[in-house]
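Our next item is chain A:
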Amino acid sequence: MEKMKDKLKKITAFVLFMGIIIFLFCKATWIFRANGEEAREDIVGFKNQANIDVVLYGGSNLLRFYQPLEAWKQKGYTSYNYATSAAKADLLKEYIEESRSTNEAQLYVCDIRTISMVESVVDEASLRNWSDSVPVFSPVRLKGIGSFLFSRDWQDQDIPSFYFDILKYHVNYEALGSSYQWAYTDLGNIYNVDKGFDPSLAHVPFEEPERYDGRGELTQQQEKGLNKLLDYCDQENLQVLFIVCPYIISESDWLILNTCGDIIQARGYEFVNFNEYYEEIGFDFETDFGDVNHVNYLGSQKYTAYLMDYISDHYDLADHRGEEAFDGWNSDYAIFAQSQEEWQESIDSLVAQHLEAKEIGAGLGDISDPERWYNKIQNRNFTVIIQKNESYDWPTDDATLKKMLSKWEMDMSKSSYVGVFSGNTCIFSSNEGETYYGNLGVDRGRGTKECTVSAGENPQMIIDGTDYYSEAEGIQIIVFDNNYQKIVDHAVLSVSGEEVRIIHQ
Partner candidate 1 sequence: MTREEVFERLNKVFREVFDDEDIVVGEETTAKDIEDWDSFEHINLVVAVEDEFSFKIPMGKVVTMKNVGEMADIILELGK
Partner candidate 2 sequence: MTVTSFGFLGLLAAGVAIYYCAPKKIQWIVLLGLSMVFYYYAAEPFTIIFLIISTATAYITTNLMPCASERIRKHISGIAVMGILINAVLWFALKGSSFWLAGARALQRLIPDLNIPVEGTLVSALGMGYYTAQVVGYILDCYRGVSIPQRNPIKLFLFVCFFPQLTVGPISKYSQLQSLYEGHRFSYSNLCFGSQRILWGFFKKLVISDRVGIIISAIWADAGTYTGFWPWCAVLLYPLQIYTDFSGCMDIVLGAAELFDIKLPENFHNPFTSRSVQEFWQRWHITLGIWAKDYVYYPVLKSKVLVSLGRWTKKHFGKRGAKLIPWAVGMGILWFVMGFWHGSMRHILGLSAWYWIILVLGELFAPVLKKLIQFLKVNTECYSWKLFQRIRTYVIFAFGTVFFAAPGFHAALERYKILYTSLKNLNPWIFFDGSILNLGVSWMDVNLVIIGTYLLVKVAYLRVHYGYARIWIQKQILPFRWLLWIVLFLLVLIYGLYGAGYDASQFIYQGF
């Protein structure tokens, strides 16, 4: 009898001790987790949100696109973006499974755009943004990490640090001194007001992508990932809508997504590729996109409007506006509306600036007054490339000329000069015959234009493969619009007699 009691005491003590260790281990993990605030707030906050009718799963192609609170305001159904940046489509099954532990939605919306990016290379962030936001010992998380890693090239990865991410993050000692990090020791306090919406406030102009109707082939890994998701939906009898949010889509993506559409529809699920509905959504490709993968706030307004219409038209969802239980959504919307104003202001002003620059650029060719022309090209959205191949003995009394030369740090007595300026910033300036190698234009997924400029004996002004150097006497100046990635003016600055002239080529 004594032995039994003794054994029981030891077992209890052991279990209790290990319990304390595991408890502290988990808490410490949360203090050190460093995978990004947006991800954690979104995923952790989801657990503290009740009564969500529609949950959307995907990556930043939901986070920047769809505004759950706007849908609440207009249609009265509750929704939430359970999404993390760089999420890969073959992990969405685990997203759904994990989210269902706190919320059984009526409609599950999965954005499977990233299926084409499911490959054998391990993209750490795409796993960690989710796995580092979920409680350490959640069974879905453990299974999800395994299924993600072991279907890819896992051999060189530090596997334990994915399961127990504190092994990776414990070196962030500053976290111990951060009240923000400590807040995550009490997960119940984490709340994401915007319900997983985080707009892009960037802008670059695009052109409407082509539509392709062909079919491409999925790799075995991609097909497996898609089928895993479909099987789960079958098994759990979920009402699922598969979508692809609109972006600047490439031909190969079209082919793959068309094939995915076939597979999904063959399994009896709805599939909508919103890239087919640019016109209906009302996109203006010149203003609505922040980069090749994401709309900006302007685009997201149009898209949210269209998607919320689609959802409420095709699915039978109750209108909860006015119900007391959903009061929280109203107060959240009030806060959200203020953010909306700020976002609107910010994106409007940015787009306006870019459009203004475009207009200025279009008009540059008509300006013959050097001073006016010079002032116009100081716009931050332009890159000005200057080249001089001889030493000129020009009168430097002219105020405008003086201003230009000093700004460009040009030495008139030297015989070669290359300068690259953007707005007030000097990117490159050399009087000694050095060559400029650089990239022009704002990238944001479009790539940039290679630029090589040299002066003196072997003058060239090559932009995107074409040499714009002309034999005309004087200082060669090219003005390049960074956003539209094209040359808006090519002029030669020269002095004839006392007069400073701009001659457009």
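Selection rule, in plain terms: all candidates are chains of the complex that A comes from, given by their letters.
We take it that contacts are C-beta pairs under 8 Å (C-beta built on N, C-alpha and C of every residue); 3 or more make two chains touch, one makes a residue touch a chain; residues count from 1.
None of these values were measured; they are calculated from a predicted model.
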| item | value |
| --- | --- |
| Direct contact with chain A in this complex, candidates 1 or 2 | 2 |
| Complex interface listing, chain A residues touching candidate 2 | 10, 13-14, 17, 20-21, 24-25, 28, 32, 158, 160-161, 166-168, 170-171, 173, 176 |
